[in-house]
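As you look at this complex, bear in mind that one protein chain is not there, while each of the others sits in place.
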Amino acid sequence: MSRFSDRFSEPWDPAFLALNSSISFDYRLAPYDIEQSLAHARMLARCSIIEERDLRALEQGLEQIRTEIDEDRFAVAPDDEDIHMAIERRLTEIIGPVGGKIHTARSRNDQVATDLAMFVRAHSLRAHDGILALMQVLVDRAEEHRDWPMPGYTHLQRAQPVYLSHHLLAYFWKLRRDLQRFNFCMNATEDLPLGAGALAGVNFDTSRMSIAQDLSFGAIAENSIDAVSNRDFVLDYLGAAATCATHLSQLGAEIVLWSSEEFGFCEVSDAFASGSSIMPQKKNPDAAELLRAKAPRIAGHLVALHGVLHGLPLTYNKDLQEDKEHLFDAVDTLELCLAAAAGMVGTLAFDRERMAAAAADDFQGATDVADLLVKSGVPFREAHGIVAKLVRAAVEGGVALGAVTAGELAQIAPQLDEREYRAILADGAWLESKVSEGGTASSRIADQIAQARHVLEEIAA
Amino acid sequence: MSRFSDRFSEPWDPAFLALNSSISFDYRLAPYDIEQSLAHARMLARCSIIEERDLRALEQGLEQIRTEIDEDRFAVAPDDEDIHMAIERRLTEIIGPVGGKIHTARSRNDQVATDLAMFVRAHSLRAHDGILALMQVLVDRAEEHRDWPMPGYTHLQRAQPVYLSHHLLAYFWKLRRDLQRFNFCMNATEDLPLGAGALAGVNFDTSRMSIAQDLSFGAIAENSIDAVSNRDFVLDYLGAAATCATHLSQLGAEIVLWSSEEFGFCEVSDAFASGSSIMPQKKNPDAAELLRAKAPRIAGHLVALHGVLHGLPLTYNKDLQEDKEHLFDAVDTLELCLAAAAGMVGTLAFDRERMAAAAADDFQGATDVADLLVKSGVPFREAHGIVAKLVRAAVEGGVALGAVTAGELAQIAPQLDEREYRAILADGAWLESKVSEGGTASSRIADQIAQARHVLEEIAA
Amino acid sequence: MSRFSDRFSEPWDPAFLALNSSISFDYRLAPYDIEQSLAHARMLARCSIIEERDLRALEQGLEQIRTEIDEDRFAVAPDDEDIHMAIERRLTEIIGPVGGKIHTARSRNDQVATDLAMFVRAHSLRAHDGILALMQVLVDRAEEHRDWPMPGYTHLQRAQPVYLSHHLLAYFWKLRRDLQRFNFCMNATEDLPLGAGALAGVNFDTSRMSIAQDLSFGAIAENSIDAVSNRDFVLDYLGAAATCATHLSQLGAEIVLWSSEEFGFCEVSDAFASGSSIMPQKKNPDAAELLRAKAPRIAGHLVALHGVLHGLPLTYNKDLQEDKEHLFDAVDTLELCLAAAAGMVGTLAFDRERMAAAAADDFQGATDVADLLVKSGVPFREAHGIVAKLVRAAVEGGVALGAVTAGELAQIAPQLDEREYRAILADGAWLESKVSEGGTASSRIADQIAQARHVLEEIAA
Partner (left out) sequence: MSRFSDRFSEPWDPAFLALNSSISFDYRLAPYDIEQSLAHARMLARCSIIEERDLRALEQGLEQIRTEIDEDRFAVAPDDEDIHMAIERRLTEIIGPVGGKIHTARSRNDQVATDLAMFVRAHSLRAHDGILALMQVLVDRAEEHRDWPMPGYTHLQRAQPVYLSHHLLAYFWKLRRDLQRFNFCMNATEDLPLGAGALAGVNFDTSRMSIAQDLSFGAIAENSIDAVSNRDFVLDYLGAAATCATHLSQLGAEIVLWSSEEFGFCEVSDAFASGSSIMPQKKNPDAAELLRAKAPRIAGHLVALHGVLHGLPLTYNKDLQEDKEHLFDAVDTLELCLAAAAGMVGTLAFDRERMAAAAADDFQGATDVADLLVKSGVPFREAHGIVAKLVRAAVEGGVALGAVTAGELAQIAPQLDEREYRAILADGAWLESKVSEGGTASSRIADQIAQARHVLEEIAA
């Protein structure tokens, strides 16, 4: 019976059973649970808390269960309220009462915290790898589109032209920060909870440090009460995932926008698009929309777990069971989004002509005209005012900025040399003048790509 | 092929397939989808858009699919990206190309909005019924414990004693407001989206009103663009569910508290409790803890859906696919919590002696002493100050409030008659003096129970 | 001293003072608090709990305080921890110890709940009026642009053309649902908390119903414990505000999009736009961006208050002080957003030509071609497939859908009459064929505008 206890005389209410049981979702902790139990058993034997032959029996039973799980043959019994009890129940079926020794000097409280830390560490690494793959795609696509001009936007208004490579690389650096967040998550799972017992430590002189080494934890949790109540590392993962997903939502939103007929900057490949049930002409950038849509889901999980932990007295409370589904869904969502993003960005087809035409809109050179004035000694704020008048004249005249008449130019901006003015508004000049570090001039882009490749190499090393 | 379209030349990427497919969760819309399709087909025939024999074929095919689903024999094909396409695909398998006529004058956009409105309506009704059942339990338990004194708390400090019935009924009135919220949700699904087409209406002179009547909608959505983009009713459901779950979390938290050895006011029945894997003596009020823990989950779904809808341009966007999992999980969570709450409250055992002993702590009569002074003409604020001094004397003397010496009494509160003072602090008087409407005096509790029963009868009628 | 109590012997810690004091924000409850106190005093006199001359003194003092507040002369004292104590302190300064009688048969717990209910009711009405004003603007702008074609979008891809009036009216109906939500909020504040005392009722036979009538509450809260712990109406307001703000965020997002050079559908008036500090040519649709940006703020307040209430035991806890700032900021944000939205939409300039040109993209007629086939007996799903092939031929040929060759047409869609095909793809036909109820055909738009005006008249009545 799964309730461990002969204290109880009544069967469980079905609604309670449904509410209380976690095996439908914590089943996926099984590989970690087995690995942990093996390490725990080895330590018990090493410390002479169990005998060598007990260890051999436990190892044999646990390995058999691992195989059953790997081969999808492991049967959950109706009374298995969670994966930990299911494994222990099966262990005893296989090797007899000695199976009950596995829970010596351990409680489910430290056991589940340990499984969860192992899970977070493993999936922080997977997130790390998924991010890295997307960063690689972004550098490659940037390299391919190194000198493709497009408008840069502020307030979704054309502001100053940039190279597409520059825009794509902006995501590279956002993702690099995401990598650092997942590195933090991995560090946050370095302290082994196991050995904290229910909350107070255990009645055996165990060696927690040796289990830590066995399971590749860097240290042991210093305080048993903290160890069983700590879910910080789950919050850390959810926070890192929410920020990463928010970045992906921005990328997705831009691809949706650029895929519109009005922008026409890119087309999602058929492998990432779908049609309409009613409109035969439609090609919808569904993958990009879903990238956009998934970020609030992960942020929702994050705020929900904060809610669960809010005001919760120490140490273990059943409320902590609510950590898992939020984490698992966030993990699945993020890993899928990263894979889809890499695939979609890797196969996006950009339209050089449409982008170049938009980049050629010469109002985007207005700052450059102002800076021309600045270089002749006019304070920037005044220069800004003068050029704003030129812009107004052009807008009212319905012409390009470079096409204001010589008369208007002389009247509004007598400081300007007409030839210089016309020249600076001729196509292309504005991009190459952005020579500051991190700017869009070609030489700076080249530096940036080199720097990005260097970052990737360092991580790979 | 599920992509409807011969426009596309490449197969889908597996990551996109996983991200895009919704059939793993929208499968549960199947019954609504079939009911809707039947009504749609009848309308098409009524309006002579399809022929009678087409209708008969469609009806036969749809009924067969319904049976397959009811009997869990319906097979999802790898290319079925959602339940709507799966049903149409199967329909065509069963009745041939005429199955393709079901999608005449309809788009998935209005179809899914309609299924979802039907789902929300059905589950608002289930939430309503679950709430009602819990309200019934609360009145019954209040009746049983009509005159059991217990401390009332503010700031978790004993403040003034109340009857347990009064405390239990507080939840009755909170839940009545929850009922009203779910009634609002049902109203919010009254306008039929079907017939809006993809977004602009359809090329056929359909009769939307007749479908509305057929499916028990009260009206039709007045604007096709709004109809396909509207998910307000899902927000309404999630909002109502979050508030109800928050009430249940307060109830759960109080039961956890009262079940502690320190309070000792109640014991959860074995049918709603569990033991410890390591501590044989433990009996944990798991059901109450889980009630407490589930509210943030639903609030998380609510904020996530707000996030999805935030800044989304009209009309349908794939992002809207993110409405379903939030809704479905909230529905399952709330319905389970309501059932568990009713069962747990219905079987809670209260400890009359422990509660009465706590209620007898006579510092809880301090307000009554102040009011005694008020009745003799002392302004309340002054009376409050005088009694505070008495309290301090008692606390410093380490005695009950009723046990301050006659000397202290005469010095601090010369206005008070000693006999009256001692009398008012004798057990019980304080509860019965709370005679104001809605107060805890027995007669008021009797009124309140009568009023509560009247509310239940009105709802049942 | 503001701590009411001679129980305490130590001064407050400055950090606690800063954390605990609410007067910096609850000051804005002052008008409601005075109105409430006047009604409370009248009831006390009516029930002979205080004397007539006490009432006259209290009325005179409270009126004087009201004047001081109105004229911004009311001085907060350092020890006034909240507005309720500040007013009572000042009352006693003005009229002497009789001022202390105002707190007879009342606690701050029921007092603050009452103020807050009055505040929510007043601001639900203001939200209602702000929504109504925006609805009026939308109908007027729809009327002005009744027959301006524009593309309708799904997945931000051009799908089927609609009239601009139709698109604008979609927001009208969303806002009408928001009105219903604020009506619900007003109902949610109908039950008077006052008279519940600290939690248990009061020691006086007061007449709560008479105060309810005096303050325009519809009823009294039936249970004193519920009355002081109930903040449902604040959640209701925040929920309604979050949904309304989400609608406004969608409107804002569309205006941002349409204001881009790429769409070019509209221009925000100078009164709602701003420039750039560096780029003289920029005109940014700031008001629209801020509409988009404010929704998460209100949703954040909603989830935060759910968090505060989560697991909170009855009755009053200091945590409830956290209701006010969330509410106040949501009120200010929403009222400002509604005013800005009405002003901005009322002065938006639409570009008929740009919209018409986009609407003329004839791929948007593909569904209509499919329906032509349907009318000749081809099942819709088949018709969809045929037209998809035509679309592919056009896309690959780089021509409009109406420009596929006669040969291609005959080969792909032999069922189609070429003349009918060309005709249906000629400009305009597609809009007028959407004749279903709620569709975009002119006659349906006329119906819809009439219906919208009818709704406004009914509300005004």
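A, B and C are the chain letters, set down in written order, and residue numbers restart from 1 in every chain.
Simple rule for what comes next: a contact is a pair of C-beta atoms (placed from the backbone, for glycine too) under 8 Å apart; a residue touches a chain by one contact, two chains touch by 3 or more.
No experiment lies behind these values; they were computed from the predicted model shown.
Enquirer: Going by the touch rule at the top, give the shown chains the omitted chain contacts.
Expert: Result: the unshown chain touches A, B, C.
Enquirer: Considering the whole complex, which of B:332, B:361 or B:420 touches the chain not shown?
Expert: The missing chain is touched by B:361.
Enquirer: Looking at the full complex, which residue from A:69, A:86, A:202 or A:215 touches the chain that isn't shown here?
Expert: Answer from the full complex: A:202 touches the omitted chain.
Enquirer: Taking the entire complex into account, which one of C:304, C:348 or C:366 touches the absent chain?
Expert: Hidden-chain contact among the options goes to C:304.
Enquirer: I'm checking contacts with the chain that's been left out. Which of C:131, C:164 or C:340 qualifies?
Expert: The missing chain is touched by C:340.
Enquirer: Can you list where chain A touches the absent chain?
Expert: These residues touch the chain not displayed: 4-7, 88, 92, 97-105, 109, 152-156, 159-162, 166-167, 169-174, 177, 180-181, 184, 187-188, 195-209, 220-230, 232, 235-236, 239, 242-243, 246, 249-250, 252-254, 257, 292, 295-296, 299-300, 302-303, 306-307, 309-318, 367-368, 371, 374, 379-385, 388-389, 391-392, 395, 431, 433-441, 444, 448, 451-452.
Enquirer: Which residue numbers on chain B touch the omitted chain?
Expert: Residues 151, 153-160, 256-257, 259-264, 275-286, 289, 303, 306-307, 310-311, 358, 361, 363-364, 366-367, 369-370, 384-385, 387-388, 390-391, 401 of chain B touch the chain that is not shown.
Enquirer: What does the interface between chain C and the hidden chain look like in terms of residue numbers?
Expert: Touching the missing chain: residues 3-5, 7-13, 15-16, 18-20, 81, 84-85, 103, 106-109, 197-198, 269-284, 286-287, 289-290, 292-297, 299-301, 303-308, 310, 317-319, 321-322, 326, 336-337, 339-340, 343-344.
Basically, only the chains that are shown with their structure count from here on.
Enquirer: On a C-alpha centroid basis, what's the spacing between chain B and chain C, in Å?
Expert: It comes to 23 Å between the two C-alpha centres.
Enquirer: CA centre of chain A versus CA centre of chain B: separation in Å?
Expert: Result: the chain centres lie 33 Å from each other.
Enquirer: Would you pick out the residues of chain C that each touch at least 2 other chains?
Expert: Where chain C meets two or more other chains at a single residue, that happens at 153-156, 159-160, 257, 303, 306-307, 310-311, 367, 384-385, 388, 391.
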